[in-house]
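What follows is a structure written as structure tokens; I'll ask about it next.
Note that one protein chain of the assembly has been removed; the remaining protein chains are unaltered in position.
In this document, chain identifiers A, B and C correspond to the written order of the chains, with residue numbering beginning at 1 in each.
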Amino acid sequence: MSLDFLSPDRALPAGAHEPVARSPIEPCLRRAGARFELRGGWSVATGFGDPEAEARAARSSVAVSDRSALGKLEATEPMEPGTAVHAEGAWWCPLTRERTLVLCPTDATAGVRERLAGVVDLTSGLAAVGVEGPLARDLLARLTALDLRPGSAPVGAFRPGSVARVPAMLLHEAEDRFLVLFGSAHAQYVWEVACDAAEPLGGTPVGAAAHA
Amino acid sequence: MNRLPPQPGERIDRARQVSFSFDGRRVRGYEGDTVASALFASGRRVFSRSFKYHRPRGLLCCAGQCPNCLVTVDGAPGVRACTEPAREGMRVEHQNALPSLRWDLMRAVDQLGGRLMPAGFYYKTFMWPRRLWPLYERVLRGAAGLGRAPAPQQERGRRSDYRRRHADVLVVGGGPAGLSAALQARRLGADVVLVDEGPEPGGHLLVTGAHERARTLATQAREAGVELLAPAAALGYFDGLVPVWQGDTLHQVRAAQHVTATGAIEQPLVFAGNDLPGVMLSGGARRLAALYALPPGGTAAVATVTEEGLEAAVALLELGVRIAAVADLRRAPGGAALERLEAEGVPVLRGGTVVCAEGRNALRGVTLARVDEHGRPHAGSELRVPCDLLIVSGGFAPAGSLLAQAGVKAGYDEASGAFLPPAALPPGTYAAGTVTGLRGAEAIELSGRVAGAEAAHALGLGDAASRERLEQDRSRLDGLRSAVPEPAVPPPSAAGGKGKCFACLCEDVTAEEIRHSVEEGFDSIELSKRYTTVTMGPCQGRMCQLPSVRLMARETGQPLADVGLTTARPPWSAVPLGVLAGRPSEPAKRSPLHHRHREAGARIKWAGDWRRPYDYGDPHAEAMAVHEAVGVIDVSPLGKLLVEGPDAGAFLDRLYPNRLSTLEPGRIRYGVLGSDAGRIMDDGTVARLGEQSFYVTTTSSGAGAVEEWFSWWQADWRMEVRVTNVTHALAAVNLAGPRSREVLAGLTSLDCSSDALGYLDARQAHVAGVPCLILRIGFVGELGYEIHVSSAFGEHLWDALLEAGSGHGIRPFGLEPQRLLRLQKLHVIVGQDTDTESNPYDAAMPWIVKLDKEEDFIGRWALEQTAERGLQTGLVGFRARDGVVPAEGAAVLVDGAPAGRVTSSRFSPRLGEVIGMAWVPAEMAGDGAEITISDNGRTLAATVTTTPFYDPQGARLRS
Amino acid sequence: MRDLFRRRRMWRPRSELKPSYDVVIVGGGSHGLAAAYYLGKRGIKDVAVLEQGYIGSGAAGRNTTILRSNYKTPEGARFYDASLELYDGLSLDLGYNVLFSRRGHLTLAHSDRAAAVMQERAEVNRLLGIDSRVIGPEEIKRLAPAMHVGPDAVHPIEAALYHPPGGVIRHDAVVWGFARGADRGGAEIHPYTKVTGIERSNGAVSGVRTTRGDIATRTVLNCTAGWSTTVADMAGVALPITTHILQAFVTEPLKPFLDAVIVSSQMHVYISQTDRGEVLIGAEIEPWTTYRQTGTLNFLQESCRHALELFPQLETSRMLRSWAGLCDISPDYSPILGETEVAGFHLSAGWGTYGFKAAPIVGSTLAELVDTGRTPQLIEPFRLERFYEDRLVSELGAAAVSH
Partner (left out) sequence: MSFVLACPVCGTREVTDFRYGGELNPRPAAGSAPSPRELNAYNYFRRNVAGVQREWWNHRSGCRSWFVAERDTRTNEVLSTALPEARP
């Protein structure tokens, strides 16, 4: 038996059933008035009605976005812990010395999966929240004890550790841009806590469009 | 308003007024005022009533260190009026006085109380008669407390946030020492945070006429890139983690190097009447004058053991306060301040101090005298001085609390009469400034520079040149160290005055009470502390630790070094609980179907750390739907582990008491996990997906623990196996009921016939277009399928099932009907029907243990013993005879004594009877045994059964 | 009344150690001093209590003073109830008011599972004549009007185990009262005297080594709670114990607003208000073992957060002081009492987070054991040997936050 049941991209539209993969954060996004669009089989929030404000948040304070549709594959792939590598269009994040978490665009997941050994598809097991903007670190400082100072966690730093009191992993994707990964059952909780923390900083949730 | 002309370093903005209410009356002040300074400006001199005797108390330290000005602000008790900024519209109220601060009825306690309420008096009385003690207690309790807790609330009303800050260097204390340290460390390249609990960095410089220097240093530090936080109190030291309270933020600063530059706390003197409003520490008086342009009094006497006291006298003199007389305990003081005072004709009593103060609600005069080392006045040296202000400077106690918490043991220094940190500190810990006992402006800044450089060098920063400069600074500091004159050491208390002589203002503990406590045998500082409660009040010893140690030394005849200090404990500043609590959110796990349950009107409750539907309004109907048609329950919280690798089967064989390596791919087996003590830890199903791949489910609350259990043994055994927790990755639903097959078949091309998909078969197939793992198992006792699917498709699958089932009478069902259904089958819920002591034999699952397995497995030895020992107690089913449902937890009685308990009980609408499970003594664990259940005083009769109540042969399950 | 002003010594001044004693009690906490007191009552006067610090410097001086007897096992409930009975008469017995205040104890259940555990305790208790029953939100509200009992709470309160005779006491007074009574009964109390070794010959205790000299004795009572393992080690007796810290804090004193003692296992917090007005808040042990009595920031944060769920109005009240003490945790959360394989070496250990309430009964039963050479019925189930036999007396389940 294969482990296909772990992989959302193995769905086969069948007759009346048009499977839509949904982020575990979706109910929160809906409540906040998000608009959705189907992308790569996933229902993706594209915005909350004010693209201007969303872009501003990302530019001048902090923007929080749902990125759970990313492909996330755990595989046997030796790497040195601590630093993720961006290669072949994916982030290769060392979990342990032997196991690596590969983060890739939704539509690239199947391709990457084929090439790896010992894969467990955690695409739906992990929720992902993007935190972006000049106050990204300030927001995260309210939620996690991880040391995210530029000197300690340069771009590419990958840090398993607790965020908002739940187990998580943090990837420093780019200047002022972080990706937080955590168990999808905690998704709504973490999302609410992140938005709550963003508020006094002038931050706001944004749709997928805002950061592209 | 009664203000001085503009002072060079004042903090008030005379252009902007604020007004607030105090006990309902309007008070005006300026922007920059504190509550206390505005009140003082309005003429108020009494700020609080004391804890025990309800004596009036006035401003003393003006720095948030003493208990004298605690007020309630907008309902918040325990606010230090002297540091709380005055804000427009705030509501300030006094504490601990009835009806008013001015007329406090409880003051009667003072008149009587000196005699009636010695320390510990309650231990010696109110015992007899025993039956009246509750009454006495109510009276005692009535006198308790300072502030008042606000009325009950539904939720917290104030926001507070955490902020994590990692740093190379944390400097606590922003006086000249701290600022210099921060600046130096920063200049050498360190990432530095400096925190100060004062309104702005600067420490004593702000009030000693050196505010320019303070602001220059602060500006330099800020510009160099030091993060300066003020007012921000470091609350404690937790192995390098320092919580810092700033307004509504709790910074959690984790630094590699810690510089403590917390300065020293000016100490009061112990003499009769030393608590009268009008008795003020020199620092307090200077703060009022320098920061708020308030003359602390009209005519002042001064009693000092330090140079600072004289300096304060000069400063006040220059502001127009009449200095009536000065007593300087030092026998040969000298220097500019003294010269100036004598030039002004102020009488100075060398070797003298204050022996008593007079006044009832305010200071009216003091007596100064030359004293011997016991504080006894030399006859004829007394000088009675009418005055409304007494400036006291009783020496300085280093603010060493954080250092002590970092493991630094202070030692007594005879020369300065203070407990000082030793020169050698633990790695990563540095001290600078007056907290080390150092004196003199130059030395203090230099000590900061040295500490800052040392901290930076410890981080690997700096170079040869900076190292050399550090050496030079160190030796220059050694030279400066001895240059400054020491203060005099005051006697433990002055003798000769009438009235109470307070060692501790918070708790109204007098010098006499400390003597008495020693006489009674409380002869160590720790015992005396607990008996008299000295140092246990809001000031936590800031004002009373050193005086009480001196008194203890005198009364016990021990050297001060042996008396020692009590333990320093967090928090340094009394901090609102809300600030420590942070945001109120509680981590909750939710299934991907959670919103669907809410839409369906489910009653949602906590189940472990998950939020789960208990029912959808009608648990019995939901159960009946499962019996008669089809139901669906969200079981996504089930723990789900993938166990993969060449050794996977062998690995599981070692963990479970039964055999799993023999399981055929595509088949499922139930398993119970046990400890090496043979106790049940968890249970679940194990499906073999392939030769090297198993899918293990666990209880919802056990998922994490089982994963850790597996990986822990794996860390020891190092087998070729990998365990991955996929709990969050998969939603799972249990589709159950006679019509479940039809519903499923309508959504998949998989052959769902019993031949193709039999009981305990596992298959992978697309259902409604999404790939699923289908496990045919039957926890609820009807034909059923547990369908596991990517959680991204949880909603899709749920919707598809409900839609496909709509023609079949499908209903979602919750945990409550599930509990009933499985009870009918005597299926155990681990943690409900079993506890930490249960083993599989007693829990009626002997078949799960395969002692004939060749391989060793966890729990084997213990289970062998258990098997040998025979049943002690057994888990059985029962039918209650009287139609009453006993509470879960009701007792099983043998000879009127508890001998077992009911673990599960329900009325079954399907069976029309009351059924349950219970632990009973072994001899009653057989079919037909009669048991007696005691439930809330009722006695119920029940009959034991060991076969399932419903479908005992399992025909429906296997259909 | 006259006693108020009479300053009689509580105990004799510190003296030199004698070369031998009939009984040496290691540990000057509530148990050691109680044992000395009850030995005195039995006429056994040649007794030394050796305490490494000041008396009451261990858990006795750090505990949150909750007394109750609504335990889960009949063995436990019976035992603790006997202790409360002694506590009830203790002030008069000692001539020293220990301020025992039976103001009621509420263990909250935030789930039906928890309520079932409460029910089980209530039932066992009732059968043993202990006043303890499960009550619903309305009655809870009446008993603790200041508490937020609404269904909108994060962890709504579904029920509570109400134990009217439970309450609090002045912990230090218990220590001092027993010390005074022990002293009057003949025992010598030696603070600042640390036991460093235990001499044995032929499988029996023969003496004790201390930082202040050696002592010959045939009977040693190990009453060192958190330090039990270290002292048992000296006698070659292994223990099934791990040592952890338990923490607590007090707020600045407030006017009385809370009578009952409130315990929430699920939220890992318990709350009472002392006679002085401080709100006294405690939590769970730290999971890791340690002998260092310093607290953690995590405890302060979490216990504040949880306390404020129950009492949101305390958000502006201020924390005054926090501290930590040691707890000797046994596998079944029941104590370990009485004889060991070394003759004359007796134990009072395994007290975890709940031993203060047991002080009088421990003292009196150990005194009986020493006096008669026979293990009293009441403590028979708590022998050390039960762990070698795997016959535990499990209070677990009821135990998380059990004081």
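One rule holds for everything that comes next: a contact is a pair of C-beta atoms (placed from the backbone, for glycine too) under 8 Å apart; a residue touches a chain by one contact, two chains touch by 3 or more.
The model shown is predicted, which means the values in this text are computed figures rather than measured ones.
Visitor: Which chains here touch the chain that is missing from view?
Guide: Among the chains that are shown, those touched by the missing chain are A, B, C.
Visitor: Check the options B:D248, B:E414, B:D478 or B:E708 and report the residue that touches the missing chain.
Guide: B:E708
Visitor: Which one, B:L403, B:I525 or B:A677, makes contact with the chain that was left out?
Guide: With B:L403, B:I525 or B:A677 as choices, the missing chain is touched by B:A677.
Visitor: Given the contact definition stated above, which residue among B:F47, B:W133, B:F238 or B:W610 touches the chain not shown here?
Guide: B:F238
Visitor: One chain isn't shown here. Among C:S20, C:S206, C:Q266 or C:T296, which residue touches it?
Guide: Answering carefully, the residue with contact to the hidden chain is C:T296.
Visitor: Spell out the interface residues on subunit C facing the chain that's missing from view.
Guide: Residues 227, 229-230, 238-243, 287-292, 294-298, 301, 331, 387-390 of subunit C touch the chain that is not shown.
Visitor: So that we can see where the missing chain sits, which residues of subunit A does it touch?
Guide: 81-82, 95-97, 145, 159-162, 166-169
Visitor: Footprint of the hidden chain on subunit B, which residues?
Guide: The list for subunit B reads 238-241, 252, 254, 675-677, 704, 707-708, 711-712, 715-716, 718, 725, 855-856, 861-862, 865.
In this section, only the chains that are shown with their structure count from here on.
Visitor: Which of the two pairs, A-B or B-C, is linked by more C-beta contacts?
Guide: B-C
Visitor: Could you state the distance in Å from the CA-based centre of subunit A to that of subunit B?
Guide: For subunit A versus subunit B, the centre distance works out to 32 Å.
Visitor: Based only on mean CA positions, could you tell me how far subunit B sits from subunit C in angstrom?
Guide: Computed value for the inter-centroid distance: 22 Å.
Visitor: Which residues does subunit A have that touch at least 2 chains other than itself?
Guide: Residue numbers touching two or more other chains: none in subunit A.
Visitor: Taking the touch rule as given, give the residues of subunit B at its contact with subunit A in the complex, in rising order.
Guide: 159, 161-166, 191, 252, 254, 583, 585-592, 594-595, 610, 636-637, 642, 644, 665-666, 689-690, 693, 722, 724, 726-730, 747, 762-764, 766, 768-773, 788-796, 800
Visitor: Any idea which subunit C residues touch subunit B in the complex?
Guide: Residue positions touching the partner: 1, 3-5, 7-11, 13-14, 53-57, 61, 74, 89, 91-92, 95-102, 110-113, 115-124, 126-128, 133-134, 145-148, 150, 152, 154-155, 170, 172-173, 176-177, 191, 251-257, 274-277, 279, 294-297, 300-301, 304-305, 307-309, 311-323, 332, 390, 392, 394, 396-397.
Visitor: Okay, in this complex, where on subunit B does subunit C touch?
Guide: Where subunit B meets subunit C, its residues are 51, 70, 75-78, 115-116, 118, 121-128, 130, 133-134, 137, 140-142, 144-158, 162, 236, 238, 241, 243, 250, 252, 405, 516, 519-524, 526-527, 530-531, 533, 536-538, 540, 567, 569-571, 574-578, 580-582, 584, 586, 605-607, 677, 831-832, 835-837, 862, 865, 887-891, 893, 896-898, 901, 903, 934-937.
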